[in-house]
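Quick one: the structure is below, questions incoming.
Here the complex is missing a single protein chain, while all its other protein chains stay put.
So, chain A:
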Amino acid sequence: MTGTGKPVSIALANCAKTFADGTRALEPLDLAIHAGETVVFLGPSGCGKTTTLRIIAGLEEPDAGGKVLFDGVDVTHLPIEQRNVGMVFQSYALFPNMTVAGNVGYGLRIRKVPDAQVKARVSEMLAMMQITRLADRRIDQLSGGQRQRVALARAIAVRPRALLLDEPLTALDAKLRDTLRLDIDSLLRSLGITAIYVTHDQAEAMALGDRIVVMEHGRVAQIGKPREIYQRPATRFVADFIGTMNRLTGTARDGVFRCKAGAVAWPEAPATATEILFRPEDIRVAGSGEAASLQGTVASAFFLGDRTRLFVDVGEERPLVIESTARRDFQHGEAVGLAIDPRGLLVL
């Protein structure tokens, strides 16, 4: 059994955090995390995501009145060393005075597990993270990716009730980030552990989260599955923070939204709409002879191999972003007709 104990459900009730200098890091927050679920806290720096994680971990106590429950049991005043949660940090936080194996076995030795069992569990963990050959290395002999694998193995070795990850991939370069993200994903699935993952990277959040909690200025902006958050953002902040959002300003009348560059047929258009939003994948360059609802000129075109990213000027404050898979060149200043899929339109 490589897994952990029974996964725990976590609930926050009325958890706020005000620091000693009076800064409000977190507005009162209620949140229920199901057992075995991976929840991602996503937001820009200073949004309160790390503070929330630290409250769950037991490294911070919420302001008076706030409660943290593990499987319904109040753990608010239980210090972290008694909560049995695994933590993974952006800076790895490996013990420099111990080997890789020493780090992974540390939590077990603290629990006074017999040496033979520690050894067995450590080699099991190292094998699982594919770092068996590093067992006797010193920490300063490891690359960043290897360090984070050691940190994951160390956190999981003690069979924690929940795994808390604070920006674990942020310090790694892009390619390594992708590989390790896949590994973390399969790890969390196979362990079935309750996991909380803090990041400012929306791609990581979308890939890993069963649910995403988008945070802004110490408040929750939206909670939902990645698809819901992407397709139905609740606020302008969420719409802008996650993915790319195009906007057109104008007026709606009789199921048609009119703007500077043309008119978009949208039968459900609310009469009060003065701005519509849509994703790059819901707009395309119209083929010759096809009806185009908007006219624009190409401001810039970036050939990315599998597609071309176009920035098309339509007389708005910002050019529209369009991903074209057409096998053709786009010239700067070229006039293009655009077709919009009304199913992707949003008003916020």
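Here is the rule we use: contacts are C-beta pairs under 8 Å (C-beta built on N, C-alpha and C of every residue); 3 or more make two chains touch, one makes a residue touch a chain; residues count from 1.
Note that contacts and distances are computed from a predicted model.
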Completion exercise
The chain not rendered here carries, per UniProt and among "Cytoskeletal protein CcmA (Bactofilin family)", "ABC transporter permease", "Asp23/Gls24 family envelope stress response protein" or "RNA polymerase sigma factor", the name "ABC transporter permease"
Fill in the blank from the handout: Missing-chain contact among A:I110, A:A127, A:A203 or A:A265 belongs to A:I110
Problem - Hidden-chain contact residue, picked from the options A:A13, A:M98 or A:I223 - result: A:M98
Problem - Sole residue of A:A25, A:L42 or A:V158 that reaches the chain not shown, by the stated touch rule - result: A:V158
Completion exercise
From A:I139, A:I242 or A:I340, the answer for touching the chain not displayed is A:I139
Fill in the blank from the handout: Where chain A meets the chain that is not shown, the residues are 57, 59, 79-82, 84-87, 89, 91, 93-99, 102, 106-107, 110-111, 138-140, 151, 154-155, 158, 164
